[in-house]
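Complex shown without one protein chain; remaining protein chains in place.
Chain IDs A, B, C and D follow the sequence of writing; residue 1 opens each chain.
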Amino acid sequence: MPRFATVLFLAGFAFLLFSLTLTLGFGEPPMRAGQGVLDQAVAGTGAANAVSAVLLGFRGLDTLGELSILFAAATAGGLVLGHRRPGGDGPPAGAILQAGTRLLFPLMLVVGFYIVLHGHLTPGGGFQGGVILAAAFFLPVLAGTGAGPDHALLRVVEGLAGTVFILIGLAALWTGGVFLEPLLVDRGALHELFSAGTLPLLYLAVGLKVGAELAGLLAHMARAGGGEA
Amino acid sequence: MTHLDLLLLVALINLPVAWWLAGGATRRRLLALPYGLMLGMLLYMDPGATWDSGLSWVFLGQSLSWRLDGLGWFFALPTIGAALAAAAYSSGEWGEDFAGAGGSMGWLQLALAANVFAMLVLLAAGDLLTLFIGWELVSWAGLPLMVLAGGAAVGAGIRYITYAMGGGMAVLLGVVLVYVWTGSLVPADFMAVLPTLASWQVGLLVALFFGGFGVKMALLPFHLWQAPAYGLSVGPAAAFLGAISSRMGLFAMALVLVKFITLERLVDLTVIPGLLDSRDVLAWVAAFTIILPTYTALKQNDARLLLAWHGIGQGGYMVLGLVMGDAMGSAGGLLHVFNYATNQAVLLLAVFAVMHRTGTADLNRMGGLIVRMPLSFLALLIGIIGLAGLPPMNGFVSKWLVYRSLVLEGEPLLFLAAIIGTLGTILSVYKLIHNIFLGQLRVEHEDIREAPWSMTGPMLVLCAVIVVTGTMPGLVLGVVADAQQAIGLAVPDYHLGGVTSPAGGLDMLWLNGVIMAGFAVGAVLFYGFGGRTKRVHQLDNYAGGHFLTADVRYQYSDNFYPGLMHHIGGWYRGSFQWLEGALISVVDLLATALRGFYHQAQPAAWVLFTITLGFAWAVLP
Amino acid sequence: MDAYIGPLLFLGAAGLLAIGVVGMLLSNHLFRMVLALVIAEAGVNLMLVLAGYRWDAVAPILQPGVAAQPMVDPIPQALVLTAIVIGVGVQALALTLVIRIREAYGTLDMAEVRARMEVDVAAAGGGEATGSRERPAGGRPLPGPGALPEPPR
Amino acid sequence: MFWLLLGIVILMLTSAVLVLVLDNLLAALAASSVVSLALALVFVILRAPDVAMTEAAVGAGLSALILVLALRRLGLVGVGGRRVGEGDDA
Partner (left out) sequence: MMAYAVALPLVAAFLLPVLHNASRWLGILVGPAALVAVLLVVFQSWQPAVLPFAMDLGGFAPPWGITFYVDALALLFCGAVALMTLLLWPRDEGDGDADALVRRRSLTLLLAAAAAGLALSGDLFNIYVFYELAAVASYGLAAERGTPAAYAAAFRYLMLSALGSVIALAGIAIIYFETGTLNLAHLSLLAGELQGPTGMAAFLCLLVGFGVKAELFPVNAWVPEVYGVTTRRTAGLLAGLVSKLAVLVLVRLLVLVFPQEGLRDALLLLGVLGLIGGELAAWKARDMTRMLAFSSIGQLGLVFVAFSLPGTAGLVAGIVVAVHHMVLKPGLFLLAGQWGGGLRGLAGAARRAPLAGLLFVLFALSLVGLPPLPGFWAKFLVLTGLAGQGGGLGWLAMVAILVATVLEVSYLFRLAGRLYSRGDDEVPAAATGGGTVTAGVFGALVVAAVVFAPALWDEVQDMGAGAGDAALYVRTVGPMVPTMISGGAP
């Protein structure tokens, strides 16, 4: 009976939501805030990618919050799974896989950092790059070649990266601006790597933090619990 | 620092002082002192005047102020008096035994002091908000006094506070409604607006206030809590509670219903056209409150509970007299507060004195104590005569005034109800005195001694008060007249011995003189002309020609008044108990259902249900 | 047919949301509940992106040497990026909890987990096992006639 | 354009339904990756390359990785993707 009620209500919900969305104007957004952001993106942040400008400039606080959420999730995950020494888990990988891993690791590292650092110019940025960095560090675990990322190191990286993000924000405060204000926006030309002031620096912090966070989470997931449920 | 402030301050300082005094055996002897001081201060203040407090401030847009007028003064007198008696009672041997048995004298005295303070705050209320503050303080202050005894008293206390808060919430709603409808809680302001309110509004206010205050008065159907809550408490606490605590309800009723809303307005509110107005409803509630609890008292086998049940019934007389509203009726109702307080205090103190000595309050396990505890017997005798409303004690005066008013106002049915109640009172108090003091002494009570002076002293002083105010009711009627004036009622034509009225007055000086003369003649006849008495040992007696040995006890208390009980037994079906139980069951059922809600398999479904209903509500016109 | 693109995409978003919700509510399997949550989040993300779409615009990235054109609203896109990452965090946390529940209770069936949990919670509270209709500890707050001692006879 | 989108949406919704009904959890997981990839395609069409990239990397990649690891932890699939655990849906 509750299942039936749930299905009934769900059908009602879907129908009402759909009919509600039909009254929304698709394709012609009011862009009350959006247009201004587009107009100011370059002048305000120096980033060619308006999405990056929004993420790190206009709505930098959201990004900080998001990093915090990842940090919270990783911390909570660590709290739940506990801190256990990794045992030997999984069968050892074959030589080819091990070799491939060694080859792939620097490659992924490079790609990851590239994506992170070009976030203000092209699609991509700290998150996407961070994911790749995490994968790179996590690769040895998958391949079963090693212990994977060092936990202590990860903690230091994630802690410092987050702090750096905030400190860059506070730096603006101390130099007379407001929290999270982009600095040194006018240095460097548009479309160049070294442009957009502190933005790439922020993205670097984001990328490192996301990478460390996710790698930690993945490692926890892979290791803790000991495999034997 | 006005006089009232000083009085309140002393009452407040008494809290730590009482706590400290209760701490040591020698210090305890001084426990009554603060109350004596307060009584002196009160007597110094003229009841005919209005005593303002210097304290007053504006908070939440409300002005809070305190002032003591004739009505408050009149209620303050028995309050402090009862506390004085209770403190004195507990200051000697009783207190030592209580402390020795693991009881906390400190808490007892602190709670007593807190009660007095709270009651004074209530009695000095200058507006509806301070009235409610005082009301709540009084309600809560009563709780520790009740639960001190532990055990079953805790259950009774929790039941009390649940009832009391129900009443308190009704009062709060009434206060809020007065504020919203009239824009003020200051009497002078809202009394100007009250006459313009619609009938339903006034009717609701009357219902809320009468119901709310009625809970404290234990008016039907809210009476179940009182007897165990008062009766099961420890001695001095029970005496104090029984004497005055629930009368705070009458004070508030007199203030709000009689003074603020006025009885004329009550008469205007028709409940059944041509037959019943709201004042009649109030009167009939009072009448039933007289009858039912009184006959419940008749059935009790615990002396404390018997008296406590009477307390409920006697409250009915007060309300009945008050809502009559004429000079005699209201004077009788208010006077009964004082008289009943003295009676009940004496009775409970005596019963607890007996209990102190015998260790039981069970009426079926005592008897014949008259020779062991003559002073307690005397106190109890005077108390029950007063409680039953017989001359020459003061209870007669107030009841006579109420009867007289009922007759004069043309309420024969109510008069009949009051008489029936008095009949039940007489029957049950006879049971009380008989089962405790008359009949055969039980073997285990062979070595009982009279209670110590610290306990009999307060009893005897109160007895003196009963006799004196019974003979010279004018002493109290003067104060009653001030109280009546304070709430805008007519004042009877009183003198030292009673009242005079065209329809027939009462002069207790004369009446008591005749009674005393009658007794004197009887005594002379008895002792002078052949009155033959022979003193025998209590265990050596005959009954109906049958010799009773010590093991066959002369006791017929187990089945007291069998004929009467046979006839009225059908009425004791406990329908109010059933009502209370049903209410609890309903709440229980709802609560169980709600617990079910919080124990469901998939709580997240409610997010979906809610938002879907919300969407439907928003989208569908 | 372009006029139907909007409704189609809305249908997709609402459909994903509804399917996700149905999975969260009707599945009894903890792991599948997490999967369903991911789908529901995807539906809402799609809805957010739709909020910024313009018919006549290009992606909000300035290309070197290309004249300025109308661009789609970048704000919803930034919001969605944030929401996606938040979703992953929540999802990972949920999975760690699932792992632990499986270890502790040896089951992934919601009904069973719940039953076990209720017993544990009640035990932690010091109460007895729930589910029965017994009275609350300490008796009813208002003692009935039986709770007060009958005056001794 | 409409027909393309129609196809993608149908694919997306079908996969989403499959996630719920497939017995094999690994297959369900794969279906959820398909949902993410289809969604990423929609994002590309909606001129949101950043979002599309993230959805692909996170939704189809990282999220799937986490889920697989969790499945492995739960003992529901072996290292090689073979199911070893007991039944799934109750």
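Heads up, the rule we're going with is that a contact is a pair of C-beta atoms (placed from the backbone, for glycine too) under 8 Å apart; a residue touches a chain by one contact, two chains touch by 3 or more.
Because the structure is a prediction, the values reported are computed rather than measured.
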Which of the chains on display does the removed chain touch in the whole complex?
A, B, C
Which one, A:8, A:99 or A:156, makes contact with the chain that was left out?
A:156
Touch criterion as defined above, residue of B:527, B:578 or B:606 at the omitted chain
B:606
Sole residue of A:47, A:116, A:180 or A:214 that reaches the chain not shown, by the stated touch rule:
A:180
Would you mind spotting which of B:162, B:364 or B:500 touches the chain that isn't drawn?
B:162
Out of A:42, A:104 or A:172, which touches the unshown chain?
A:172
Could you please point out the chain C residues that touch the chain left off the display?
17, 20-21, 24, 30, 33, 37, 40-41, 43-44, 47-48, 50-52, 54, 70, 73, 75-76, 79, 82-83, 86, 89-90, 93-94, 97-98, 100-101, 104-105, 113-114, 116-117, 120-122, 124-128, 130, 136-138, 141-142
Residue-wise, where is chain A in contact with the chain that is not depicted?
16-17, 20-21, 23-25, 28-37, 40, 44, 57-62, 64-66, 68-69, 71-73, 75-80, 82-83, 152, 155-156, 158-160, 162-163, 166-167, 169-170, 172-173, 177-182
Please identify, in ascending order, the residues of chain B that touch the omitted chain?
57, 59-60, 132-133, 136-137, 140, 143, 147, 150, 154-155, 157-158, 161-162, 165-166, 169-170, 172-173, 176-177, 179-180, 587-588, 590-592, 594-595, 597-598, 600, 603-604, 606-611, 614-615, 617-619
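Keep in mind that, in the parts below, only the chains that are shown with their structure count from here on.
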Cα centre of chain B to Cα centre of chain D, whole Å, reads 77
Could you give the separation in Å between the centres of chain B and chain C, each centre being the mean of its C-alpha atoms?
59
Overlap residues in chain B, where contacts from two or more other chains coincide
601-602, 605, 608
Among chain D residues, those touching two or more other chains are 48-51, 54, 58, 62, 66, 70, 73-75
Show me the residue ranges of chain C that touch chain A in the complex, using the header's touch definition.
5-7, 9-11, 13-15, 17-18, 21-22, 25-26, 47, 50-55, 59-64, 71, 73-79, 81-82, 84-86, 88-90, 92-93, 95-97, 99-100, 102-103, 106
Touching chain A in the complex, chain B uses residues 600-602, 605, 608-609, 611-612, 615-616, 619
Contact set on chain A toward chain C in their complex:
3, 6-7, 10, 13-14, 17-18, 21-22, 24, 26-29, 31, 33-35, 37-38, 41-42, 48-51, 53-55, 58-59, 62-63, 65-66, 69-70, 72-74, 76-77, 80-81, 122-123, 127, 190-191, 210, 214, 217, 220-221, 224-225, 229
